[in-house]
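Quick one: the structure is below, and I'll ask about it shortly.
Removed: one protein chain of the complex. Kept in place: all other protein chains.
Order as written gives the chain letters A, B and C; numbering starts at 1 within each chain.
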Amino acid sequence: MTQTQTLNPSKATTGREVVLEIRGLDVDYGFGPDAVRAVSGADLTLHRGEVLGLAGESGSGKSTLAYALTRLLRAPGVITGGEVLFHSRPQGADAGPVETVDILAADAKELGRMRWSELAVVFQSAMHALNPVARIDAQLTDVLKAHRRHMSPAERRERAVELLRMVGISADRLRSYPHELSGGMRQRVMIAMSLALEPQVVIMDEPTTALDVVTQREILEELMLLRERLGFAVVFITHDLSLLLELADSIAVMYAGRIVERASAAELFRAPRHPYSLGLKGSFPSLHGERVRMEGIPGAPPSLKSMPSGCAFHPRCKFAVDRCKVDLPPLATPAMDRIDGLPDVSAPTPTQRVSSCWLHDGQQAAPDALALPFPTPVHLPDQVATAPNGDTASGADRVPSSTTVTHPTLGSTS
Amino acid sequence: MSPVLRPRRRSGGSGSRPRWLRSPKVAAGSLILLFFVLLAVFGPMAAPHSPEWQASTLDNVPHPPSSQFWLGTDVQQHDLFSQLLAGGRDTLLIAFVGGLVATALSVVVGVSAGFLGGKADEVLSILTNIFLALPGLLILMVVMKMMPDGDTGNPLLIGAVIALSAWAWGARVLRAQTLALRNQDYVDSARVVGEGRVRIILFEILPNLLPILASSFIFTVIYGIGAYASLAWLGLINPTNASWGTMLNTAQQFSATTSGTWWWYGPPALCIAFVGIALALLNFGIDEIVNPRMRSTRRGLRSKGPRFQLGLTPVVRAEEGTRP
Amino acid sequence: MTDIADTVNVERVVHGPDRPGTPALEARNLTKHFKVHGGLGRGAGVVHAVEDISLALPRGTVTAVVGESGSGKSTLARMLTQLISPTSGELLLDGEPVRGDAKSRRAYTSRVHLVLQDPFSSLNSVHTVRYHLERPLKLHAGRRLGREELERRVLDLLERVSLTPADNYIDKYPHELSGGQRQRVAIARGLAVEPEVLLADEPVSMLDVSIRLGVLNLLDELREREQLAILYVTHDIASARYLADSIVVMYAGEIVESGDAVRITDAPAHPYTQLLLSAAPDPERAEPPVLRGRGAPPSLVSPPSGCRFHPRCPFAMPVCAEQAPPTLQAPDAESARHVAACWLLDPEHTPTTSAEPDVPQTRHMPSPQRHEDPTDPA
Partner (left out) sequence: MRALLRRLWFYLVAAFAAITLNFFIPRMVPGSALQNFLAKMNTASLTPSQLQALEAQYGGGHQGLVAQYLTYLGNLFHGNLGMSTSLSTPVSTVLGNDLPWTIGLVGSATVIAFLVGTLIGVLAGWRRSGLLDSLLPAATFFQAVPYFILASLLMLTLGFYGGMFPTGGAYDTGRFATVTPGWNGPFMANVIDHAALPAATVALASIAGWIIGMRNMMITTMDEDYVLVAAAKGLPRWRVVAVAARNALLPSISNFALSISLVVTGSIVTEIVFNYAGVGREIFNAAQAADYPVMQGILLVVTFTVLGANLLADIVYVALDPRARKVA
């Protein structure tokens, strides 16, 4: 049962070397006057071996961003600006020279070569991502055939067996068709396929959303174990923030096509700075403690065609001020998190937490709920939830405008 | 895959033209069709002579178009222009009746099979598949040959007989679609609210089948025109009924095609072809409206848009591109 | 504690919240076996989808049915609405047995309503919101409603599900509404028949995260205000804990545990419930969870003998494979309503595996301090 420990990755092992850099990425759907902007000015940095979570609701642009950075986005998606740099390090040699590929400038041939061998993708629904009329072994070996010309058919087959075993599927499944496998097994095959060439980055688009919780947990455990062994970095896309908080090293929260907050998982969990992150976090009922009425976020996410002015979240934000309706807040380090001597509002370092909210521009005191101190004053590394000071934090964490209402049914049950 | 009919009333739709007219294919198809429908209705009245009228009983040389006979005459000195004007009515009527009857049959069989499922579905499906496999036109030939001459002149009867050989295709498609719709949650929701079976079929399922119904209707009409024209051309239709098909039959009998009398066989053949093309355009347009992804790309060489290719998302930077 | 087995192991355990009086809807020994087609010359197989379930839904309560896909929870909900007729067992509406003839069925539809999972397909795209809400009103009013009366009632329904101003929504087509708004319309349609029982089959699983709570809260308000008996079918045990009075856990077509929502999640008695809880996302977890009972649910065509969970159960004993476990009271239960179908609860059987014998304690219990942060939901 040692493998279970890997689900919560130890931050110490995370390499700091950058493997993927995204700068100011703009993505449109359509072209010309009908175009709508799906992703605006996205900045992300993925470190070697890190799990980066992309959280957001449907239409927030999280999948668009992920597919655009691999240039796999379908028509009518168009990349209209920005940069995606992949810093590739030759396999096997830790100290090998780093080669940088400009993905947006690459041609089909170069993309074809580097994609999958260095940057693989796991799709949301393995049901649809596996070719229904081809056997599993054919789908595992064709990628080897395309990228590893020197391998003999026997070697390819051997590798396919090895890949399946890696994700816990026995070799006799090689001759199966996808429809003969369960949903969990299909997703395992997809993961095995993504790792066939030992890529440095794996992008996972809601890989477990369609699965049952137990299967989901099993697959995530295996995935994290493999990550530890093979050292690939993961971009994990999901709408399930509570899962991401458990799984990821750092998290970028997206809303209406923009990254509104980027922070480490611990920071985001204990002290979110953006009202949307706070609201999203407050949309997942807890498995512990007293039941209280929670409000979620009023309203609904905007459509790309009619984006609100200023900060897109302002119509649903309980803290919104006049300025939010007019001006777009920059993605910057919140005033309270700035370290003296580093006044880099406009150019925060990649590891620094940032939030796109006027409440953190230093002109006024941010609301209590958005201004929880982090790191927490009492040193308790990873377990604030059970920490004795939890109650001090929680008092401030309470959303000011919503009064705590005891659950109506509780009166009769407890 | 399930084509869902979008509501007709659109909020803030651009332009006052209805959406379906904005498709050039539908517009062209409708215009041509309208012309021929008008021809079918008013043509016989507008014709200068009756189809049987002969300019002379002595002359047996077909005359090319002239100011007197706009489309010339045939061997027996019939005015071909008059025959052409009169000949559309039966053809269109038969095809239309055939289309209506066949569509009605296909709805009854297809929707029942899809909605009821089980044994009823099995029996109806086998019936449908058998009718699909039967060579309809051949059976029509045999049946028409066996029918008394008087009956082959009755357009309604012929339309109905043609429909009998044409309903199966629509029934099969409708069954598949009904099967898909039956499992939609809104059908279950309607049942939970307490709606009856008939009401569910008529008000929940049928409106969603309209695009398929339209396409199957048009398909059958095309088939009907072809079938009727072929039968007439083969001489299996009472030749006293003037129609484009019977005109071609007489032309064929007198070897018009190989004797250079193009005005004899050309115009009726063109009329049949044009009606067929109009209907095909309509069908094509409906397909594209229902399923916008199938719309043909209009980007020719002159287009400035990015070229989309699977697995290679285009990069068009603002400074080079045309973003407003 | 020695005579628990004798006192609780009655013939039929009725699951669901304990309330005095006649429950709005009661299911007795509901069973559903689906026939699956064999080929030519082969006997048809039988899927044991739901096995002998007794459930009571009292007025003004929410009962959650939790389970993985294929556990039979949706089949159960559809049986309760009579969309599927049970193989055996009966339904009691207000204590009266439900008959199957067309007239009673029609009457039934006016008292029991089902809200389905997918708001994108549960409304017909060719009809407006008005049509969707007028139909049940016309069907169940019992008299002809005037045009103004209908309009007034439709507007009232929209307001009851917080679609305000109602005028803005009444003539919209489904595609003009967001997922959450559609689900509210679906619920409003349910309310139009003025039901006593509302069954909701995964009503929020297809919705955006930020608007799920809104719909759950709406269900809770309806329960409170209209005293509905609500059945909430879900795979998300955290939302079940949030909304429900009582949780019923299903595995492979059977109820394995039921009881007060908070008790079930805080002190699960059945190994499967423990497994579900350990697999659920929970950022508050101090240490990574330990999954006990990996694997997949069994085939329901030939379910395992004895306890259906035994092939996966980390505590399985010989008896588990031989005999179906009785439904027993959980040892720590304050009320007799926390029960589980597990041999471990029978003092005569002790586990032979290395796992700790006191099953309910194996799971990490939340420390009391953590309960004082009421708004921290994560």
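We take it that a contact is a pair of C-beta atoms (placed from the backbone, for glycine too) under 8 Å apart; a residue touches a chain by one contact, two chains touch by 3 or more.
It should be emphasised that the depicted structure is a prediction, and the values quoted were computed from it without experimental measurement.
**Student:** Among B:Val108, B:Leu137, B:Leu179 or B:Leu210, which one touches the chain that has been omitted from the display?
**Tutor:** Considering all chains, including the one not shown, the answer is B:Leu137.
**Student:** Which is it among A:Gly112, A:Pro330 or A:Pro367 that touches the chain not included here?
**Tutor:** A:Gly112
**Student:** From the listed residues B:Met45, B:Val61, B:Met146 or B:Val198, report the one that touches the chain absent from this view.
**Tutor:** B:Met146
**Student:** Which one touches the absent chain: B:Leu80, B:Ile94, B:Leu236 or B:Val316?
**Tutor:** Here the residue in touch with the unshown chain is B:Leu236.
**Student:** Which listed residue (A:Pro33, A:Pro97 or A:Pro132) would be found touching the missing chain in the intact complex?
**Tutor:** Candidates A:Pro33, A:Pro97 or A:Pro132; residue touching the omitted chain: A:Pro132.
**Student:** Touching residues of chain A against the unshown chain: what are they?
**Tutor:** Chain A touches the missing chain through residues 70, 72, 74, 111-113, 115-117, 120-121, 123-125, 128-134, 142-143, 146-147, 177, 179-180, 193.
**Student:** In the full complex, which residues of chain B touch the absent chain?
**Tutor:** With respect to the unshown chain, the touching residues of chain B are 1, 25, 126, 129-130, 132-139, 141-143, 145-148, 151, 169, 172, 222, 225-226, 229-230, 233-236, 248, 257-258, 265, 269, 272-273, 276-277, 279-281, 284, 287, 291, 293-294, 296-301, 303, 308, 310-311.
Keep this in mind: only the chains that are shown with their structure count from here on.
**Student:** B-C versus A-B: which interface comes out with more C-beta contact pairs?
**Tutor:** When the contacts at B-C and A-B are counted, B-C has more.
**Student:** Averaged over CA atoms, how far is the centre of chain A from the centre of chain B? Could you give it in whole Å?
**Tutor:** 53
**Student:** What residues on chain A touch chain B, complex-wise?
**Tutor:** Chain A residues touching chain B: 26, 28, 31-33, 35, 67-68, 71-81, 104-105, 108, 111, 115.
**Student:** Could you pull out which chain C residues touch chain B in their complex?
**Tutor:** Listed in rising order, the residues of chain C that touch chain B are 78, 81, 83, 106, 109-110, 113-114, 116-118, 121-128, 135-136, 139-140, 173, 175-176, 186, 189-190, 192-193.
**Student:** Where on chain C is chain A touching in the complex?
**Tutor:** 61-62, 68-69, 178-181, 208-214, 217, 220, 223-224, 235, 237-239, 241-242, 244-245, 260-262, 265-266, 275-291, 293-294, 296, 366-367, 369-378
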